[in-house]
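In this view, the complex is presented without one of its protein chains, the others remaining in place.
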Amino acid sequence: MTGYVWLIPVFPLIGFLINGLFGKRLSRKTIGVIASGAILFSFLLACVIFFQMNSSVELSEKGIRNVLFPWIHIGDFSVNFGYLFDRLSGSMTLMVAGVSFLIHVYSIGYMAEEEGYWRYFAYLNLFVFMMLTLVLADNLLLMFVGWEGVGLCSYLLIGFYYTTEVASDAGKKAFIVNRVGDFGFMLGMFFLFTLFGSLEFQHIREAVISAGLKPEHGMGLITLATVLLFLGATGKSAQIPLYVWLPDAMAGPTPVSALIHAATMVTSGVYMIVKLNYVFQLAPITMLTIAWIGGLTALFAATIGTVQNDIKKVLAYSTVSQLGYMFLALGVGAFIAGFFHILTHAFFKALLFLGSGSVIHAMHHAFHHAGIHDKDPQDIRNMGGLKKYMPKTYWTFLVATLAIAGFPPFAGFFSKDEILWKTFASSHRVLWAIGAFAAILTSFYMFRLVYLTFFGEFRGSKREEEALHESPSVMTFPLIALAVLSVIGGWIGFPHIFKLPNVLEQYLEPVIENTGGIHFLHNSALEWGLMDVSILCAIAGWLFARTLYAGKSDVPGKLAKTFSYFYSILLNKYYVDEIYFALIIRPVKKIGDFCWLFIDTIIIDGTVNLVAYLARCFGRIYSLYQNGAVKVYALTMLGGILVLFWIFF
Amino acid sequence: MNVSINYFMLAPFLILTAGIIVLSLMGVLKENGKQTSGVVASIFLLGDLYYFVKLMPKVSYRSLDYLNGAIHYNLFNLYLSILVIVCAIASFVLAEGFLREEDFRHSEFYAIILSSIMGMLAMLNTVNLINIFVGLELTSIPLYSAVAYFRYKERSVEGGLKYFVLGSIASGFFIFGIALIYGATQSVVFREILTATKDDSLFKLGLLFILSGIAFKASAVPFHMWTPDAYEGAPTPVTAFMSIAPKAVAIVILVKVLYAMFPDMFGLWHKAMFVIAIATVLVGNLGALVQNSVKRMLAYSSIAHAGYLLMAIVAFSVEGISAILFYLAGYLLINIGAFGSLSLLKKGDIDFVDYDNLRGIGYKYPFFGLLLSIFMFSLAGIPATIGFVGKFYVFKSLIVKGEYILALIGILGSLVSVYYYLRVVVMMYMKENPEENEFKFNLLSLVLLTVCAVGVIYFGLFPQSINKIAVMAARVLI
Amino acid sequence: MFESSFLSLVTFFPLLAVFILLFFSSRAEKGIKVFGIIFSIIHFLISLKLLFDFDYSVYKLQFVEKSKWIASHFLNSQYFIGIDGISLFIILLTTFLMPIIFLSTYSGITKKVKSFYINMFLLEVGILGSLVALDLFLFYVFWEIMLIPMYFIIGVWGGERRIYAAIKFFIYTMAGSLLMLLGIMYMYRVAGTFDVFKLYGYHFSLKEQIYLFSVFAIAFAIKVPVFPFHTWLPDAHTEAPTAGSVILAGVLLKLGTYGFLRFAMPLFPDAMVKFAPYVIILAIVGIIYGALVAMVQKDIKKLVAYSSVSHLGYVMLGLFALTIYGMQGGMLQMINHGISTGALFLLVGIVYERKHTRLISEYGGIAKVMPLYATFFMIVTLSSIGLPLTNGFVGEFSILLGTFKSSWQHAWIYTAFAATGVILGAVYMLWMYQRVFFNTEPSEENKNLEDLKIREIAYLVPLVIMIFWIGIYPSFFFRRMEKSVDYYLRIFKSKQTVMLIDAGKGGIR
Partner (left out) sequence: MVGMLDYAILSAVLFTVGVVGILIRRNIITIFMCIELMLNSVNLLFVAFSRYMGHVDGQIFVFFIFAIAAAEAAVGLALVVAYFKLKETIEVDEIKLLKG
């Protein structure tokens, strides 16, 4: 079966083609089956190949490589369409395929009444194909294909409700901000090609190891290359400068947010850096910037998340914050911890989004039933006390909240704690402090969300309340599956002080080359202490949220009024969008107008028409001179004679 | 002393004299002579043409001389004579339809043109200055009356009058120049002038006046003022004839005078011709830009083309002369075509020659539209037409002699010319026609125009046949 | 040496169509249109033989024909035609686009149909002629003849300001080519021949090269158009009928870049090396300027016109980077631009036929009413902004790679600025796409817009196939171009007195 690695991404492609071309004529049921079936096939095939790979030592070292056909061959630059299934990309594929399958099943229920049903599933399948191409690519250029492909699908899916300006604006914004990132990625690729002569991962890896490059070589080019690649990653994984598109991307259907803007696409930036860890380690300056940007994003997004009133916006900022953690891990050199957080985050964040999806679905029905059209089904201020009506959603949502907040038995605790420990262990004290404080905020806004949505009384009319009911089983089954994963997901990466086997660490060990000379101090006592600190942070956040929101007190209202200035800044996302608009978008439009109206029409076109006008003027002047009087004619002849005189003598 | 009259050498002139006499009598004797007078005139011309074509082989390597240069046949002169006669025949064909439409036909018209032709032949086939002067006058005086042929139309008479006054001034200068040359060198024959000891200042003054006299005829700039008015006033076939034959002869005389008589004063007249050529091209093109009558535009365009020919003179090389000869052949075809097409647009005594009259013609008369477009593109110098090849030769001869500035101005001129030539095409194809005016096209003229159009395209693609003759003729001179 | 006169057959085949059309009565419009379509398809099939028999193992001129044309004393040019890797694909692009254009103008052109088709066929002869001509004089003749039919197409069947646009187009291009004519004359005087390949061998002095290169460069820069000379393009495109702007964008613009590659660069390598940095800067300015101005356009066709200024900035950048990647990328981008911008104009034409307006504000949310049209438009938009797996990406990537690896000073700064074009491209195309297809429910009069007809789908599908074929399997094209581009690069290296490396000292090696 090792020869069919390329089939894993091709199954969703076939699904896309069928749904895309014949979707209109197929019934809704068949569309859903084809779409989910395609993902299921590729997931099963991935499992088979995964086990087959791990069965033979030699294969699991080198990974399975299928080269399909030559793509671009010019001079010494040669790139093929080839897929590489090694340990890292294998595990990522499993996660992507698995989560996608669950979300596809969930979407069948969620999108039941939406028109354009076939279009939705076609785009979703196309997205999975692009994501798998990105994950399984054996060279950077093919990864770039997947990179921009997922950007395109996120554009199509965010703008799914294209008749509303908000959705299509958000889609366009996502694509363009991603394009800014891709600009960096492309330049990074050029540098890498100049340095290593090829874009294939294995080729680069051998070049780095055989040359025995060390960071102290002061490689200006390597730093430039890695910074540019990181710029690409920030674009795709929504870090500080280029994160603005993710909150707006919530305008798309919720399963889309779950799949693309929580589990898979946003983590591709992190995945790329993990895949090229041996190059990044050679550039200590870049590692530092990654760490700091990661830390700051985590804190920054968490603060905004605490005051948002739209359920999906809260989760969006939480995603940005969790991605900040991942980059923090990469920055300090804990690549495996970063990758571990990708996996766990995929599970509980997808679960959170799907949970909020079923809540919104229910609220939508309630408003529809009550005939109300102006209230926003996503606004948590209209909810409250849903625990009674949606028990399954509530319990799965609670599990995910515990996981993300970092309570011990759940997945989130292990991966986030690992990151915090590795940050502290690699002597980045300040960053650890930022991370810890962000952890408190994370747990605070998550529990605020839970209390406002599920606890207390329903803030809405009686007619809405009766219509509230649990989502159908096709939606709750994925919730439960993800809840289970959110719990056991963390157990594959026990910290070694637990004396339990850290499965992930040993498995991915060959993938990470220690070229950068990163070392972590080993002090188990310190590790235990820090673990307690992170648990305390989680509890603190929970208690703080409980006091504010559990009871009926209007403490949050008063607090908002006293710190109204800070509150409004946070509520309006530090006005970042407005700043971007003022600093970039408006000036560019102004320059565009200036270029067109002034330079183009007045200067360039002006000179062209001026030349024509001048010629015409000379003509007119001459025709006035030719006024028909014989005397004037005779005079010019005389003048001519005189001129000849002057020339001759 | 026995002066034997060599009838063979005088044959062409005798034929034409007989023609003029017969035509004048026809007008008197037979009332219905009008119809056939065109044909009769053409027969005489064909006789002359036959004579010259027969003479060609004899003079290909040496020249026949008679009466100490009074009549001098060589390949160069014959080439021009044939060109002039063909042009005359063509304008007779155009006049056929034109005058019938105007129904103001007299056989004297043809007599006038024949006498003008005789004058040109006299000017061409001689190396004697006085003969040139007599030929010049014999050309111009009949043309003055030809221009004023429609004596009941104010435009025509006014054009003729202006042409007369300025023409006589110019010929006055010319003869004054000849007198000075005679004074300085005691002779009027090129060979003797070339070898005679010249005292400088008188000779230079003479050259100056001769130059201005001929430049008037070639409508070079300081002396071109008459051209637009005379061309616009004259009946269109006459304009066609005037814009080709006399101009060609004037240019060639200028070449012969400068190259044969004053080669050693090259430095002097090179500067003068340089200035005149540039001025002619610029004024010709810029003047044509703002006209709203196509006929007057074509008049200015003929000034511009004269400018290009003057540039070739400045080149002072065999290539330059062959370029002129080729260009004149092409110019004959195009101008007959252009003015011929205009002469067809006539109903009763109203000529439809303004740009606005051409609106929508391209679709009402597609064949006519095609013909006129071909001529316009050829005038503009678009490739695959003889106009382009002609300009190519001229500008290449300039570049070979290193006259880059002239070539550049020539290029700029033809660029400007593209605009007003295309305006004709624009009017024909891209503008709607508000009032409907019907035209009956004279079949014979249409045939002539088609022949010209085919010639323009054919020689535009395969110019070597004409070029070979032109080069042989040019070699005779230098 | 002379294979059969197959290439002349291909070049002058449309003249046969013109001759036959003369016998059609101008009222039998339907007959003319069907004849046009069938004839152009046959012509395309015939021209495919060029592709199949093209031997790309080693660089040599193929389908060569050399016979006496004008042997006059001071002007002897030969009828010397032939093709190689460089001109092969542009010729095929022309014959490929013609049937598509005729299919699209089935309902587009209503008045004076017969003369329109005659003009289109004459235009095709002019284009093919200048692509195959290897004798400078012959090239110049075809180069100018091409202008006349295009002038008529814009002038007679165009929009409101068609006459101004037609004359501006004609005189602007004519100005450039007349300067080139002076250059050609000078070269003929010095080298004594018009044969391009003999001229490659002839070594002009540096001063001569500078003058000649600048003259040739201006003529081709106007045609491309390079930044300062581009103002005729938006007028010509917006005023031309759909068919006119497709052929104008599809092929006529490529003749400028083809001219650079075939004539300006190899004939004067030293001058080219001196001027290359300035041309590169102009190209980059063109990319960014074109994109910025396209962003603020209110008329779709003008937007697409400015986008082709930006795209061709890329092609020029590719050519003047003087690396194997850049040149191959530039060559491929010429074909890509022909396909994607041609398709864009066809699409705009479709919607113009329905609503007779090109203002973006008149549209909104028509994806709901015309879903199939929206999909095709999306695919072409993606190819135009260079999304991977489409043809645009392969071209742009190789050009940027070529610029990056070029040995000019600050090569990577050039690449960075040029790469911003990728972002700006996405901005203006998607913003236009959004305002036309999304944003609101379709307004009243947009409600009854009917979706694509079979005929329209028939001529869009081949373009989409080409988009993905070049996007996924470009080596089919690269392999055929490789040897020719190599040959031309070696010409620069061998003939240069000013070493390429010295000219660009600080380049990254």
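A, B and C are the chain letters, set down in written order, and residue numbers restart from 1 in every chain.
Keep this in mind: a contact is a pair of C-beta atoms (placed from the backbone, for glycine too) under 8 Å apart; a residue touches a chain by one contact, two chains touch by 3 or more.
Because the structure is predicted, anything quoted here is derived from the model rather than measured.
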Touch partners, limited to displayed chains, of the chain removed from view: A, B
Contact partner of the left-out chain, one of B:114, B:127, B:188 or B:477: B:188
Selected from B:64, B:89, B:134 or B:461 as touching the chain missing from the view: B:134
Selected residue (touches chain absent from view) among B:51, B:176, B:439 or B:462: B:176
Residue of B:144, B:216 or B:241 touching the missing chain in the full complex: B:144
Residue of B:168, B:195, B:437 or B:465 in touch with the missing chain, whole complex considered: B:168
Contacts of chain A with the absent chain, listed as residue ranges: 623, 626-631, 634-635, 638
Interface residues of chain B (partner: the chain not displayed): 130, 133-134, 137, 141, 144-145, 148, 151-152, 154-155, 157-162, 164-165, 168-169, 171-172, 175-176, 179-180, 182-183, 186-188, 228-229, 232-233, 290-291, 296
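We take it that only the chains that are shown with their structure count from here on.
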B-C or A-C - the one linked by more C-beta pairs in contact: A-C
Centre-of-Cα separation between chain B and chain A, whole angstrom: 81
Mean-CA-position distance for chain C and chain A (Å): 38
Computed distance of Cα centres, chain C from chain B, in Å: 44
Chain C, residues touching no fewer than two other chains: none
Chain C-touching residues of chain A, taken from the complex the two chains share: 69-75, 77, 81, 141, 144-145, 148-149, 152, 155, 159, 162-163, 165, 167-169, 171-172, 175-176, 179-180, 182-183, 186-187, 190-191, 193-194, 588-589, 591-593, 595-596, 599-600, 604-605, 608
Interface residues, chain A side, partner chain B - complex: 612, 615-616, 618-620, 622-623, 626, 628, 630, 632-634, 636-637, 639-641, 643-645, 647-649
Partner chain A, residues of chain B touching it in the complex: 161-162, 165-166, 169-170, 173, 201, 204-205, 207-209, 211-212, 215-216, 221-223, 225-226, 228-229, 268, 271-272, 275, 283, 286-291, 416, 419
